[in-house]
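Only a single protein chain was left out; the remaining protein chains are all shown in position.
Order of writing sets the chain letters: A and B. Residues in each chain are counted from 1.
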Amino acid sequence: MSDASTLNGAAAPSGTPSGTPASTAPRDFLIGKSRWKPAEFAFWAVAVGALFALPDRHLLLNEIAILGLFTLSLDLILGFAGIVSLGHAAFLGIGAYAAGLLTKHGVSEPLTGLLAAGALAGAVGFLSSFLILRGTDLTRLMVTLGVALIFHELANRLDWITGGADGLLGVAPGPIAGLFEFDIFGTTAYAYSLAVLFVLFLLARRIVHSPFGLSLRALKDNRLRAGSLGIASARRIVAVYTLAAVYAGIAGALLTQTTQFVSLEILDFARSADALLVLVIGGTGYLYGGLVGAVAFTLLKDGLSAITPAYWLFWMGLFLVVLVLVGRDRMVERVRGLLARAVGRRA
Amino acid sequence: MLRRQFLAAAAVAAALAGGLPAQAQQVAKVGLVLPMTGPFASTGRQIEAAARLYIAQHGDTVAGRKIELLVRDDTGTPDVTRRLTQELVVNEKVSFLGGFGLTPLAYAAAPIATQGKVPAIVMAAATSAITEQSPFFVRTSFTLPQATVVMADWAAKNGVKKMMSLVSDYGPGIDAEKSFKDRFTAAGGESVGELRVPLRNPDFAPFLQRVVDAKPDALFVFVPSGVGAQFMKQFVERGLDKSGVKLLATGDVTDDDILNDMGDAALGVITSHHYAAAHQSPENKAFVDAFRKASNARPNFMAVGGWDGMHVIYEALKKTGGSTDGTALLDAMKGMSWTSPRGPVQIDAATREMVQNIYIRKVEKVEDELHNVEFATFEAVKDPTKAAKGG
Partner (left out) sequence: MLTILFDGVAYGMLLFILACGLAVTLGLMNFVNLAHGAFAMAGGYVTVVLMQRFGVPFLACLPLAFVATALLGALAERTLYARLYSRSHLDQVLFSIGIVFMSIAAVDFLMGSQQQIVQIPAFLRGRVEILGVGVGVYRLLIIGLCGVLTLLLQWALASTRFGSQLRAAVDDARAARGLGIEVGRIFVVTFAVGSGLAGLGGALSAEIVGLDPTFPLKFMLYFLIVVTVGGTSGLTGPLLAALLLGVTDVAGKYLVPGLGAFIIYFVMIAILMLRPQGLFARGSA
């Protein structure tokens, strides 16, 4: 059932492990694969450049950075371990509420909040990872979904802690590390989220290019074969699922701190579904998919809903349908071809 | 002298050039952040339609300023509401914010209104505590306790002894349950059960069965507009209408937007609310007729909130003589009173809440259409929660 893998690779700068030249030593192979490519430098340069070039859009950029981090965490389990989840918002929500409550009850330094949120979400991720060890894609979809729904309902019921459907009020984070105050233009917020995203991205990049990351891919491609190679599948899945939960928890904490508010909606099914959409739009299994998808998805949504506030959903749907029918890879190739031609003509 | 002429011409040109941008600045932007898609889309549609209608009828220029309406869809998601309001304040430099379909959406926007010193008109959300979150919030809708407390008073006076309540299980529902129960038991009544229905999956069958078993004199209901129709039909299906259980509700349940489609099941339901499309007054008749013409629908209480919200904006601008200083506009709004389509209203200077009549209505057939027909009035009701706090 790991049809998911058909999507990967083609647009991925890193390619698939199957193309290993026999002569290279494993160590060199890993180092070679983890070398930075020019496109990657360009990507982060643009992200940092936007901080200075687009002062009006910092709020939107902040939203993109957080969504990017959230989908990156989903990519870790979907793209690298082949686990489909429709309940990833559970960890986003846990992180968001953890950070919100911490801020509200005295610990207003944001970085502390991030760590606490990540730790708590990770703990819950660790415990719930045992639920997804068995079963097919569909079973996993539904189990993760069920877990998220239970947390949604919990947050609704525990209204004396979470504020229930009204949301958690009075979240006023202090300056980051005691130095940088959040401002109304969202500049601090974007710089903060981008910095966190970058650090976590580096870590994720390191992990997926490590032997552990490769063993995950082996698991995803064929669990039976990986098992016979002596890769303990359960332990690795638990580990990566926990890691992804930590990432999602931190994304949730960022959202709380930069918007100074948490509500039930953070645990909504739509959040999980959106993350999946974003990731599939951007492409799974090469880490940038979530980030690229987040940029595309948010800009598209923002643009469309500014034009037709009531019916943008239609065009969004049409985009998805066309995307699938034409094929994402082909679309990317076509765009690349056009770009190449445009560049060629100019030269 | 050529030189002098040239200078004069240059001066005129400079004056013109200087004058033009000055004229372009004479715009007052109003940013409406509303749920235009998703389950609460009808709230957004009604408010937008009413606001546009107000501008169409009163002209788009007030006190020398051209009103520009910017509508944004927050899909009912608080962090989006927050970002959109923030962008409206920072990038568009709006003079007014408005809309806010649900309580959490208003909460999320509160810090922005305060930081940006921009008056924010709450046109829909009804939880009492909203206006306490920012001194720049002014509400033109209503607070849920306004409607429920009046209903409780009316029930206690009209021979209801044993009450049961059924509310949607979320913030406003629980507020309604509590304020109704407190008031009703204080007036000597007895509450024999409180039911909370999940917001998702609105099959009321199991809950209504509990009502059948408990046999109260009356059942008080608060569910969000829209779900009300389902409720009413199942109430009748279970034969509760014939068993002598009176159905009391807030006006959300018999929302004018969909009341006529509910059919005869809704006949005889007694509700309390601040606005009915059937309200008898020349102002309301003109409003309803114009609204129907413009958007081919019956205005509901959301629409009247949007309409009055625009009214407050227009009048405040007139009072400040076109100045868009947030604090001055806010001061202009406090204490403002006028005749709305819903009746005489005033903005309480202390709480920035509407002081308005709450009507007890009964669903009846008027000219072949179902309407909420008003038959009793509680005049100039303040928000009871804040009044109790000594506000």
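In this text, a residue touches a chain if its C-beta (ideal position, glycine included) is under 8 Å from a C-beta of that chain, and two chains touch if they have at least 3 such contacts.
Note that this is a predicted model, so its numbers are computed, not measured.
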Touching partners, among the displayed chains, of the absent chain: A, B
Options A:40, A:153 or A:221, residue touching the unrepresented chain: A:153
Options A:30, A:184, A:273 or A:296, residue touching the unrepresented chain: A:273
Touch criterion as defined above, residue of A:50, A:120, A:141 or A:294 at the omitted chain: A:141
Absent-chain interface as seen on chain B, which is shown: 37-39, 41-42, 45, 169, 195-198, 200-203, 205-207, 209-210, 226-227, 229-230, 233-234, 236-239, 257-258, 261-263, 297
Contact set of chain A toward the excluded chain (per top definition): 1, 3-7, 84, 131, 134-139, 141-143, 145-147, 149-150, 153, 269-270, 273, 276-277, 280-281, 284, 310-321, 323-325
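In this text, only the chains that are shown with their structure count from here on.
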For chain A paired with chain B, centre-to-centre distance based on mean C-alpha positions, whole Å: 38
Complex contact set, residues of chain A against chain B: 56, 59-60, 63, 156, 159, 164-167, 169, 184-186, 255, 259-261, 263-266, 305-306, 309-313
Parts of chain B lying in touch with chain A, wherever the complex brings them together: 34, 36-37, 41, 44-45, 71-73, 75-79, 82-83, 86-87, 89-91, 103-104, 107-108, 111-112, 115-116, 127, 129, 133, 169-172, 174, 199
